[in-house]
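The complex appears here minus one protein chain, its other protein chains still in place.
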Amino acid sequence: MKLIMAIIKPFKLDEVREALTPLGVQGLTVSEVKGFGRQKGQTEIYRGAEYVVNFLPKVKIEVAVNDDIADRVIEAIQTAARTGKIGDGKIFVMEIQQAQRIRTGETNAEAL
Amino acid sequence: MKLIMAIIKPFKLDEVREALTPLGVQGLTVSEVKGFGRQKGQTEIYRGAEYVVNFLPKVKIEVAVNDDIADRVIEAIQTAARTGKIGDGKIFVMEIQQAQRIRTGETNAEAL
Amino acid sequence: MKLIMAIIKPFKLDEVREALTPLGVQGLTVSEVKGFGRQKGQTEIYRGAEYVVNFLPKVKIEVAVNDDIADRVIEAIQTAARTGKIGDGKIFVMEIQQAQRIRTGETNAEAL
Amino acid sequence: MSKRFKTFLFGVGPALGLTLLAQTGFAQEAAPAAAAAAPAIDTGATAWMLTSTALVLLMTIPGLALFYGGMVRKKNVLAMLMQSFAITCLVTILWTVVGYSFAFTGSDPIMVGFDRIFLAGMDKLAISGGTGSPASPVIPESVYMMFQMTFAIITPALITGAFADRMKFSAMMVFMALWSVLVYSPIAHWVWSTDPQGNPLGFLGKMGVLDFAGGTVVHINAGIAGLIGCLVMGPRKGYGQDNMAPHNLTLSLVGASLLWVGWFGFNAGSAVAADGRAGMAMAVTQIATAAAALAWMTAEWVMRKKPSVLGIISGAVAGLVAITPASGFVGPMGAIAIGLAAGVICYWASTSLKGALKYDDSLDVFGVHCVGGIVGAILTGVFAVEAIGGTKGALEGNVDQIMIQCIGVGTTLAYTAVVSFILYKLVDLVIGLRVSHEEEREGLDLALHGETIH
Amino acid sequence: MSKRFKTFLFGVGPALGLTLLAQTGFAQEAAPAAAAAAPAIDTGATAWMLTSTALVLLMTIPGLALFYGGMVRKKNVLAMLMQSFAITCLVTILWTVVGYSFAFTGSDPIMVGFDRIFLAGMDKLAISGGTGSPASPVIPESVYMMFQMTFAIITPALITGAFADRMKFSAMMVFMALWSVLVYSPIAHWVWSTDPQGNPLGFLGKMGVLDFAGGTVVHINAGIAGLIGCLVMGPRKGYGQDNMAPHNLTLSLVGASLLWVGWFGFNAGSAVAADGRAGMAMAVTQIATAAAALAWMTAEWVMRKKPSVLGIISGAVAGLVAITPASGFVGPMGAIAIGLAAGVICYWASTSLKGALKYDDSLDVFGVHCVGGIVGAILTGVFAVEAIGGTKGALEGNVDQIMIQCIGVGTTLAYTAVVSFILYKLVDLVIGLRVSHEEEREGLDLALHGETIH
Partner (left out) sequence: MSKRFKTFLFGVGPALGLTLLAQTGFAQEAAPAAAAAAPAIDTGATAWMLTSTALVLLMTIPGLALFYGGMVRKKNVLAMLMQSFAITCLVTILWTVVGYSFAFTGSDPIMVGFDRIFLAGMDKLAISGGTGSPASPVIPESVYMMFQMTFAIITPALITGAFADRMKFSAMMVFMALWSVLVYSPIAHWVWSTDPQGNPLGFLGKMGVLDFAGGTVVHINAGIAGLIGCLVMGPRKGYGQDNMAPHNLTLSLVGASLLWVGWFGFNAGSAVAADGRAGMAMAVTQIATAAAALAWMTAEWVMRKKPSVLGIISGAVAGLVAITPASGFVGPMGAIAIGLAAGVICYWASTSLKGALKYDDSLDVFGVHCVGGIVGAILTGVFAVEAIGGTKGALEGNVDQIMIQCIGVGTTLAYTAVVSFILYKLVDLVIGLRVSHEEEREGLDLALHGETIH
């Protein structure tokens, strides 16, 4: 199994989720994160003080999938999250050694 | 070493933490996340508009442990976090190649 | 490639980021997390009730880097995040199998 | 008082006249520079009107700002608050320069007046014991001008809810400046201006249109301008798809509460006196508001299974709107009826009607203010009680009053719709009404104001 | 005034009588329909009472709503706010229909009155120059009715803090409706109702119980009802284990501040006049509140090492509660003493006593309102100054007054405890008082109202 971690622009979340359903992905976990990268942030001004906001709001999606659909999931995320503008984000893939569903105790493929 | 990542129902956090202490787990890290899965969300209604909330509040626990206690940790989480109702969450296990304590520079087993 | 995950004290974030830039790290992702560990939390008192706050605010940095600079990155984080006081946090290193930039579809080294 | 005063002066001897003079002086101790001949100000009424002015300002900042601010998404909350605050400043200056003069001076039933441009001549009158304005015989004109200013402020601020989350700040300011002068002041003139004898001067007032505190001038007016605005601008990006849930109804509940409390100044202050009519106006305001809030909440409970915070506060505002023209004319039973009607009808307008017609009036300015204002204006014609406001309603046999009320409503709807449409188009041509898609997505707080909630 | 008026009428000749008549007309210019014989309203007093009514409403919405809302967990904040708002609406209607009549009319010291059911007859009186009610000789009865309504609103709203986070909204509404009619109105009748001469009518009032602005009628009353409620319902799930820290004390501090400011209307408004007694009532309110806030803060600083925001605002509210019955009777030094006592004793009741007895009064309604009310009621008997309120306290030699105060306190405690207990049990039987465990865990905002803070 793979853990696919994607950092995307927040407003793309719903599109990405919808793109994954047809592939059989039944669950995923999302966190609000701040991203630092090539994309430059806004400047906030408060009276005399200017703060360049280096960290931009992003959404991190973590989804565990079976090896067989991993590539299609990556591709689907890539397509759905892309705007073509700087800051679209990254996809990282890691190996999961074991997975388990808490409710039932099912493991691995059945747990997802 | 393993990184054990568990996604659980928020109100189970304290029970899970307490279940891990007897196993010698001395630290863990927690994030607020939103989960999408089989469990269906509430409907919020605001005047004419209804929003089905697909993403439910969950808590993600990340805990690094030595290989020898990994299985017992997984089991303890499984037991403590379980309600038997849909949405109880998942446990994923990944390999950690290296660990380091920032304060002392200790590495691996001593770092945890 | 490695995913370097560091849990640090929140006020050290800017120093860490600045320490990484000279090494060629061009991006990273940050989350607000709560840490449980040896460091003891504050007691909050509200009328009769006392709550010991077991979970302390921490910041989690996730940065994907090429294998060649991984050690220097770890060291830089170690140096920048260290105060020498309990609760400074941990660094965990995991293997990334694949990386991809959403905007361009570039993969692996070029994606970072 | 003047009749008794005259009767007395001519019917009783000079010794008693002297007594009266002395007593006049006595009553004026708080108004040292009183000209002997001018009617004395009533310090109690003045105290209440100073207070009412503060209460009505409180309605806009922070009341309305919070009511609206809590309902938008988190990325737009500062922009929403900013609009109410900036309009407060903008209209204050415009009212000083031309607005008050346009609305409350002049002698033509249609054409606005020019006697108080830059508040000319008010320096002096404002501090004398007498009052310059026939509309405010017992309080200083400065107080009357200020009280009316707060109405001129809240009316355009109400409109901003309709096109929340998508209008340029610059365009909004220009539009509101024009609208205040070209729509608000004329309509106030037609309904509320008086001649030197204190009789209605504007053509709608003369016709007998009853609008105690602004159901027509304020709410129908703002509500229809809002509807036109959201039609011209089109819906928010993602409307009907994205989750646009209110980010913090705590703010909205605080806002609604301050609107409610402030509305006592709005309605009871419109008596321009601290007397029984003011007291009854306050009482019916309270009663109708409560009835409407419970009615909306119950309707929602029945239809949607849950009574919501947004529902009960929306109902309260609908009740406040509907009782506005009626306060000062109706009694407690009329208030209950008006409240129940407003609660149910505005609920329907803001859910079913809006759903059916598919316009995106972000915060239901039309559904609550225009519809609620119409309900209130017409039912004023039904429930008016002669003993309270001097005019009979249909229930006391004066069925014609309903028709007169409808004329008032229709005239306002027509005039405002047309002029607002032209103004929106004009501003769109010159500045552009809408922010870019990028800015709308990013949120107006950062895009327009360079600030954000951390 | 009436005595001087009569003396004058009979003692001076007809010419002077005429003068006086003219002058009466003069003073009534703001009250056009004045019946010649009725006492004239005082526009200054009326202005202050209109303002006080707005201030006391502000105490409940948004004051109390925020004070309580900030203290609960984030998942319950909207449900908490909703209760204050919905009670405001509910009691408004009940007060109009029966409550005011029950409390302030009738001629029996125990049995409530029926003369103003549906506010019958108030339309006319409300706008006359005179006032219908002996309790409010110088202001219109509509204003007096409204002012008293705001007291009837806040009292049940105070109770909701005791069983926060676990009661069904529907059950809460039914309980409060019954409680308002069966507990609040009778007790108000017993303490505050007057006969046509303006003398106390209710049996507690007749007995000489001093309660200027509601220490007994409002605070002891609500506090004991809250205690019974949380005992009947049992503690919150996880009480004593889970972290139930207030989610946002900013809201609570704003709420406490608005309670403080609004309380000027509560206490100084209870003078039903704009005079020196009102002024002194305001002064002692301020002084006692400050003393109590500092006392609680200091007690906490000593015992727990840190002065907290929750502590200082709780102390302020305790001081406001305790000075409520005493304002209008005591002077500045009495105020300091009452404030210090209330601050320390309520701190002890809300921490040590509650801890020892192990009831879960979520937001310390008993510890602050009931205990604070008792402290204030009894100390009123100690510090009353004849020159201020017409009654001597124990320090001026009238030691009996303490016993009279205790009887007032005891009667209220007994009556309210019994009737509230019966009402809770009744509602539990018919509807069920508590939400399910699932709903309690998920949070009432989503479970009961389908909304949440985003």
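Note that the chains take the letters A, B, C, D and E in the order they are written out, and that residue 1 is the start of every chain.
Criterion: a residue touches a chain if its C-beta (ideal position, glycine included) is under 8 Å from a C-beta of that chain, and two chains touch if they have at least 3 such contacts.
As the structure is a prediction and not an experimental result, all values here were calculated from the model.
Engineer: Among the chains included here, which ones are touched by the excluded chain in the whole complex?
Structural biologist: A, C, D, E
Engineer: Which residue from E:V385, E:I404 or E:L423 sits in contact with the chain not drawn here?
Structural biologist: If we include the chain that is not displayed, E:V385 is the one touching it.
Engineer: Identify the residue among E:P332, E:G355, E:G397 or E:G410 that touches the chain left out of the display.
Structural biologist: That would be E:P332, which touches the missing chain.
Engineer: Of the residues E:L201, E:M233 or E:L294, which one touches the chain left out of the display?
Structural biologist: Per the contact definition at the top, the residue touching the missing chain is E:L294.
Engineer: Contacts of chain C with the missing chain: which residues?
Structural biologist: Counting over the whole complex, chain C touches the hidden chain at residues 11, 14, 42-46.
Engineer: If the hidden chain were put back, which residues of chain E would touch it?
Structural biologist: Against the missing chain, chain E presents residues 1, 4-5, 8, 12-13, 16, 19-20, 23, 39, 42-45, 47-48, 51, 55, 73-74, 137-138, 245-250, 253-254, 256-258, 260-261, 264-265, 268, 273-280, 282-283, 286-287, 289-291, 293-294, 297, 304-310, 312-313, 316, 331-333, 336, 385, 387-388.
Engineer: Spell out the interface residues on chain A facing the chain that's missing from view.
Structural biologist: Interface with the chain not displayed, on the chain A side: 44-49, 51, 53.
We adopt the following convention: only the chains that are shown with their structure count from here on.
Engineer: Counting one step per pair of touching chains, how far is chain D from chain A at the shortest?
Structural biologist: Shortest path length, in steps: 1.
Engineer: Take the average of all CA coordinates in chain A, do the same for chain E, and state the distance between these two points in whole angstrom.
Structural biologist: 55
Engineer: For chain A and chain B, let me know how many angstrom lie between their CA-based centres, rounded off.
Structural biologist: 18
Engineer: Return the residues of chain B touching two or more other chains; collapse runs of consecutive numbers into ranges.
Structural biologist: 31, 44-46, 94-95
Engineer: Which positions in chain E are in touch with at least two other chains?
Structural biologist: 450-451, in rising order.
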